[in-house]
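First, the structure itself, so that you have it in front of you.
Excluded from the complex is one protein chain; the other protein chains are retained at their positions.
Moving on, here comes chain A:
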Amino acid sequence: MMDFPLLSILILLPIIGGGLLLLCKQNHLLARQLALIVSVVTMLLSFLLYIGFDSTTHQMQFVERLSWIATFNIEYYLGVDGFSMPLMILTTISTVLVVIAGWQVIQDRAAQYMAAFLIMEGLMLGVFAALDAILFYLFFEAMLIPLFLVIGIWGGPNRVYATIKFFLYTFFGSVFLLIALLYLQFQAGSFSILDFHDVSLTLTQQIWIFLAFLIAFAVKIPMWPVHTWLPDAHVEAPTGGSVILAAITLKIGGYGLLRFALPITPDASMTLDWLVIGLSLIAIVYIGFVALAQSDLKKLIAYSSIAHMGFVTLGLFIVFRITANEAITIGIGNGQVLAIEGAMVQMISHGFIAAAMFLSVGVLYDRMHTREISAYGGVANSMPKFTALAVFFAMANAGLPGTSGFVGEFMVILAAFQANFWYAFLAATTLILGAAYTLWMVKRVFFGEIANDEVAKLQDINSREMLLLASLAVIVLVIGIWPDPLLNVMHASVDNLLLQITQSKL
């Protein structure tokens, strides 16, 4: 389509940049400046994807296809559609934020820290752009290494337990993914994911493959009950690690379901949709209560992430129930689009809001070196500017209309009603639970009299932190007020996906 290998450059630029960073170990300032330049250039290049994107087609765009390991029919095959492109832009923006967030905070081995994030960025972009299953799997696994290192080296006191738990959990999932991909290659004769979409499978085959995909991606999302690695990983991770974990890593799980499970095994997805719907609703309600009981800021936000990701999986899998609902006589077909696009918007929006929430916790942690909610109180008195932004993000987290947090939840709840009243009923409890755990936290941390001397001595955010949070606030507001441009790029891909999953492979 384009001769300019934009996707390859997007993947390689940060990886090479990260490699170069490792050379300037001693010079922290140079390392930071280089990291900033590389991440900003990558971000600007990724905007070309949006500008050059043709939203009228579901075909893969910016395609690059080379033979790689011919013996096994493995290719270097890249391309993006309406699902992966927004997620790639989310990745590049998040990385810039992480670099800026670590600017002064990371004094210990700054070059390696920045390098890890840049390399991770390249690998995550690879995950979203890969159209060859082995290439995808390679990126999917490789991106764990820098993340593992970030938590293990720059993490908190209990980082070893957290990293091992994180690694085992995700590795446990990936094994199933690999088996499923190899099996599909035998059926399809190639490793192209697009060929996988067209391969015909019996229901039994589909169910096994579907379960393998579900385990692999459910761990990443994470879905109840394989979610317990996330709070531990977040608590131990440095701020930048938490941001990437929440903003991107979780999305890879949702993306995986979209790219693999739904189109490759549509009949199994339909047969087992009750399982995913059930787990999603548990994530929303059960985890909402769990979040209420947290005394650690990062754990609270981690649990809130799980609950929000519940909307993604719910949106993806209610489609079959909406199609089957005979009570819908008007606007047929809109419910399914609402559900899938709602799930996508929820992913993008959660990426920004969770990043902002973790950055806000980082602001507090850098000053007080504690994440215990009870150590705070009355922060509004000493940090008014920060409080204004933090309350805004809290409201966005609680799904306030006008912020991006509302759009996805609104769409999924509207769609869930068309599947079953009770799905919508349970999903809508997030209005109460989400507000309860978020605003109760706000009350205990920000409002009230100054709790102790340390809170009294807090310095308000500096211009670097202001830049970070304010730019996120603008993004969150813009998506909330005008989500149409974001949705436009997805329409063709969503329509195609709906076509794929409503046509039985049997």
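Keep in mind that, in the parts below, a contact is a pair of C-beta atoms (placed from the backbone, for glycine too) under 8 Å apart; a residue touches a chain by one contact, two chains touch by 3 or more; residues count from 1.
The working rule: contacts and distances are computed from a predicted model.
Assign the chain not included in the display its UniProt protein name, restricting the answer to "Cytochrome c oxidase subunit 1", "NADH-quinone oxidoreductase subunit L", "Heme exporter protein D" or "Peptidase".
When "Cytochrome c oxidase subunit 1", "NADH-quinone oxidoreductase subunit L", "Heme exporter protein D" or "Peptidase" are compared with UniProt, the left-out chain turns out to be "NADH-quinone oxidoreductase subunit L".
If I consider the whole complex, including the chain that's not displayed, which of A:Q294, A:Q346, A:S404 or A:S493 touches that chain?
In the complete complex, the chain left out is touched by residue A:Q294.
Taking the full complex into account, find the residue in A:L431, A:A456, A:V474 or A:L499 that is in contact with the omitted chain.
In the complete complex, the chain left out is touched by residue A:L431.
Of A:V96, A:A237 or A:A380, which sits in contact with the chain we cannot see?
Counting the whole complex, the residue in contact with the absent chain is A:A380.
Contacts of chain A with the missing chain: which residues?
165, 168-169, 225, 228, 286, 289-294, 327-328, 330-331, 333-338, 341, 378, 380-381, 391, 395, 400-402, 406-407, 410-411, 413-414, 416-418, 421, 424-425, 428-429, 431-433, 435-436, 439-440, 443, 446-449, 482-484, 487-488, 491
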